[in-house]
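And then chain A:
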Amino acid sequence: MTESDTAFVRFSEVQKSYDGETLVVKNLNLDISRGEFVTMLGPSGSGKTTCLMMLAGFETATHGEIYLDGQGINKVAPHRRNIGMVFQNYALFPHMTVSENLAFPLEVRKQPKNEIRERVDRALDMVRLGGFGNRRPAQLSGGQQQRVALARALVFEPKLVLLDEPLGALDKNLREEMQYELKSIHDSLGLTMVFVTHDQQEALTMSDRIAVFDDGVIQQIDSPSTLYEEPRNAFVAYFIGENNRFVGTIKELSDNECSVEVDGGYIIKAKPVNVGNVGDKTTLSLRPERVSINPEAGSMPNMLDAKVLQLIYLGDHIRTRVAVGQNEDFVVKIPNSQEHSQLSKGQTVKVGWSSDDCRALDA
Partner candidate 1 sequence: MNVSLKQSALALAAVAAIGIGSISVANAEETLVVVSWGGAYTDSQQKAYHEPYMAMHPDVKIVNDDSSAEAVAKLRAMSESGNVSWALVDAVASDAIRLCDEGLIEEIDFDKVLAPAPDGTPASQDFGNLIVSPCFIPQIVYSTTFGYRTDLVKEPPTTIADVFDLEKIPGKRSLEKRPIGNLEWALIADGVDPEKVYDVLDTEEGVDRAFAKLDTIKDQVVWWEAGAQTPQLLADGEVVMGSTYNGRLFSVIEEEKQPVAMMWDWQVFDLDGWVVPVGGPNHDLVMDYLKFATDTQRLADQAKFISYGPARKSSAPLVGKHASLGIEMGPHMPTAPENAKHTLLFNYEWWADRRDDLTERFNAWLAQ
Partner candidate 2 sequence: MTTEAATQQVMTTADGTPLKVSLAKAQRRLKIRALLLVAPLLLFILITFFVPVFDMLFRSVENQIVPEVLENTAPLLLKWDDRDGELPPEEVFAAAKEDFVKGAKAKTILRVGSRMNYEQSGFSSLFRKTARRAKNFESPYKEAFIKADRKWGDLDTWRILKRESGAFTISYYLAAMDLSYGPSGDITMKPKGEAIYLTLFWRTLKLSFLITILCLALAYPISYLMSTLPLKTSNLLMILVLLPFWTSLLVRTTAWIALLQQEGVINDLLVYFGLITDDNRLAMIHNATGTVVAMTHILLPFMVLPLFSVMKTIPPTYMRAAKNLGATPTVAFIRVYFPNTVSGIGAGGILVFIISIGYYITPALVGGVDGTLISNFIAYHMSTSLNWGLAAALGVLLLGIVLVLYYFYDKIVGVDNMKFG
């Protein structure tokens, strides 16, 4: 059993129910490798936080086993798991100074005094809070508290760090700054991190892999780019990034391409990803930035008439809503480049896209 081929964290057929009637987590299997940054992303109530709490030991799995470094930890008490955690509202101890907060995990581990001092100082420097050690948490700003919470989760050098929506309470600028900081700490320390969020932007920015949760099931777990470019089902496509959707029926189907008849009688050629047979329903997903305006005739397998309904100037691109057939929510992102098309409201244009960019998914 070598380290590399064994998952560091493994959820094996884990189920969780609070009331004995409904499952909050349904048969979860998940492997996380050493040093990975994995994000659990999903809407609230999707089971992601429950999974994190089971991993931390605050909830027990109703069924199945969770392994940490090859050891089953279902029966290990939270304080023996040696897992660092950053809580949603930081959970800094208000009666202790910043230094005391940081020293706490070391003191309960009976570290020698001078070593504690040294490591606390080092951890404070790491989060750029050297000199703040004697303050109370209440005297710090939100971002500073955040960093103290992170330092406290790291100071006892756990191999695994859990982060439960740690950036949720920060304003936008601070949040983005913290995202990079977190990521760089992860990279420099080589930690395994499990991050829970409902913010897809955050997930895309930071993660090695993202597990998209819905209804107690991981819908897809992949790298951010794969997840974005190649969503495996309609939920993931819808949840990650923006996309244009058509619901239709499969008319023809081959390995690389299928023809789908959508409302209004149009036939759209698409890449079959997650479909049944001819005659089955399917959802087509198309990213707005993959749509071309007025492409050269014949250059695209799909080419439809569209009427411009709305133009929103967003600086780097112009978000254009057009009506395609009966779909009035069809969005096209036109990059703000030198030679981009100048459209006006009410104008009729052609929109086109390649069949590879249009993914036929489950209904």
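Keep this in mind: a contact is a pair of C-beta atoms (placed from the backbone, for glycine too) under 8 Å apart; a residue touches a chain by one contact, two chains touch by 3 or more; residues count from 1.
Candidates were picked such that all candidates are chains of the complex that A comes from, given by their letters.
All values derive from a computational prediction rather than experimental measurement.
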item: Result, touching chain for chain A in the complex among 1 or 2; value: 2
item: Residue ranges of chain A touching candidate 2 (in the complex, touch as defined); value: 56-58, 77-85, 87-89, 91, 93-95, 104-105, 108-109, 152, 156
